[in-house]
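Missing here is one protein chain; the remaining ones are kept as they sit in the complex.
Right, chain A next:
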Amino acid sequence: MDIDFRNQLLPCVSVFAWIFGILLVLMFVANAHFGEAISGFLNGAFGGRNLAYLLTTLSRATLIVGMALAVMISFRAGLFNIGGEGQLVIGGLAAALVGVYMPGPGWLVMATGIVAAMAAGGLWAVLAGVMQLYVGVPLLIGSLLLNYPARYLGSYLVGHPFRDVASGLPQTHLVPNEAWLPLFSGTRLDMGILFIALMSVLAVIYCNSTVPGYRARMNGLAPEFARASGLPVKRIVLQSLLMSGAIAGLVGALAVFGLHHRFTDGMLVQPLYAWTGIIAVLLVGMVPWAVPISGFFFAAIQTGAAGMERTADVPKEIGLIMQAVIILFVAGRISGVSLAGKSGENDNGH
């Protein structure tokens, strides 16, 4: 028992103490009233009139979990795709353009928009994979650098050719009402969360119970072994990235059809959905069933921090800081993280 206490319990307690201490210091810097801040946090994350803030948390969790699933698919295959942001933006852009300009019944517009978004996001991710496989650009850097062209392409398209000039902002016109995702009756929560719930289930099945999912994991944990066993490594890489990017694209489409009903410059970049998704996956060491929980956890930190800002005047960036701190403390404990290809050493396909 004694040894157990020293080796397992004590580190845990000390990590919590550290995290809590940092939180206190930050609040002290902001000159905040501790009780107010905590109640503001809880209310912002889980409360509100008719639980309005809890629904906001769920809505944000939808997008974060979606991005986390996207990232998880590639991470588990040993592909450090940190370009989720670009794939998300490209997907959202495709969805918005279809949504605004395609004629036809609402459901068809939405369905087409979602498919277009998934295709666009998937191809954007595959582009990074092609650069790694056929040119030798490390995926980590290639996927990240593709964020910037995506961001500026979106910014240009909604700032110039497809701009809703009358709105005064760099954004597209509104998607017509009929093509919006319906709301749960009596709430402001849209049904996008159902897509992500379904996607979470599919992701668990894919990772745990299918041959392609198993092969992808094998490539992630032991790339040399995967290659030596004659697995089609190139296909695994491209397939995983296609799926990963497609999910990111779906998230973009859900943000457009469910939440914003148009594409506004920066709306998918500023809230750091993609980066939050990445750390949500890292927090739980890429275990598929745990990803939705950790995504919800981070969403709650963010909306809770916004609540703290409202009631106790603590800048909401405290949420971002605490997320980073948590990841720093668990970084040493994340197991099963085999990040092949991280520094370009794993050159699949040479």
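Note that in this section a residue touches a chain if its C-beta (ideal position, glycine included) is under 8 Å from a C-beta of that chain, and two chains touch if they have at least 3 such contacts; residues count from 1.
Criterion: contacts and distances are computed from a predicted model.
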| item | value |
| --- | --- |
| Protein name (UniProt record) of the chain left out of view, among "Serine-protein kinase RsbW", "Simple sugar transport system permease protein", "Putative RNA polymerase sigma factor" or "Protein SCO1/2" | "Simple sugar transport system permease protein" |
| Which of A:Leu108, A:Leu169 or A:Leu328 contacts the chain that the document leaves out | A:Leu328 |
| Listed residues A:Ile82, A:Ala179 or A:Ala300, member touching the removed chain | A:Ile82 |
| Residue touching the undisplayed chain, where the options are A:Gly48, A:Gly106 or A:Pro149 | A:Pro149 |
| From A:Gly91, A:Pro138 or A:Gly304, residue that would touch the chain that is not displayed | A:Pro138 |
| Missing-partner contacts on chain A, residue numbers | 26, 29-31, 80, 82, 131, 135-138, 140-142, 144-146, 148-149, 152-153, 155-156, 159-160, 272, 275, 278-279, 282, 315, 317-321, 323-325, 327-329, 331-332, 334, 337, 339, 342-344, 350 |
